[in-house]
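Only a single protein chain was left out; the remaining protein chains are all shown in position.
For chain A:
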Amino acid sequence: MLNKIYDWIDERLDVTPIWRDIADHEVPEHVNPAHHFSAFVYCFGGLTFFVVVIQILSGMFLTMYYVPDIENAWESVRYLQTEVAHGQIVRGMHHWGASVVIVMIFLHTLRVFFQGAYKKPRELNWVVGVLLFFVILGLGFTGYLLPWDNKAFFATQVGLEIAESVPFIGTEIKTLLAGDPTIVGAQTLTRFFAIHVFFLPAVLFGLLAAHFIMIRRQGISGPL
């Protein structure tokens, strides 16, 4: 049945080459932990991606309950965590995922760095990787405010002061992020929400696509 449907679509759209292009490649011995256990270091990039997927999925479910305004944000998080079936798990996955993704991206960066895998021809992929790192940090910073609890509020206040200390354009950056040059309040929460769920994920997807296309074109770096 499934095969028939697949054939029907394939006959019209010729989709086979599209996925074959992704699927058909050899995994060299030196990156395969089944042959050399130490090759587990090559898993960190994939695990980072895995946690990113967890973040996207759990985040999508969080927005089914989360209310991005200062009256209700905290109550909605508390409600999700205490009243909603499995709400605690969903928020827990997103909360811990945010930390685990940092750990994984750190390990992945170290693997690439100490193997010198960023050298020609992979310079651009390294640059894209560091930009991904910044985006992930940005997601962590903006996400921290969203539960609108005391630690969120005060940490964001400090974070915005740091943004303000940028020479010349500090106040502008702060206003852009917070919606106001001095107040951390309703506008700030709304902006952080928008940045956290729309702006940064959009950049993240673009960068991830670039990262993976480059890996596929260049292949993994050879053994040392």
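As a convention for this text, a contact is a pair of C-beta atoms (placed from the backbone, for glycine too) under 8 Å apart; a residue touches a chain by one contact, two chains touch by 3 or more; residues count from 1.
Simple rule for what comes next: contacts and distances are computed from a predicted model.
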| item | value |
| --- | --- |
| Hidden chain of the complex, named as in its UniProt record, picked from "C-type cytochrome", "Lipid II isoglutaminyl synthase (glutamine-hydrolyzing) subunit GatD", "Sugar ABC transporter permease" or "Xanthine dehydrogenase YagR molybdenum-binding subunit" | "C-type cytochrome" |
| Sole contact to the chain not displayed, among A:Val41, A:Ile56, A:Ala117 or A:Ala210 | A:Ala117 |
| Absent-chain contact - pick from A:Met60, A:Val127 or A:Ile213 | A:Val127 |
| Chain not shown: contacting residue from A:Asp21, A:Asp69 or A:Glu83 | A:Asp21 |
| Touching residues (missing chain, whole complex) on chain A | 7, 10-12, 14-17, 20-21, 23-30, 32-35, 43, 46-47, 50-51, 54, 70, 74-75, 77-78, 81, 88-89, 91-100, 102, 110, 113-120, 122-123, 126-127, 130-131, 134, 137, 140-141, 144, 147-155, 157-159, 162, 165-167, 184, 216, 219, 221-224 |
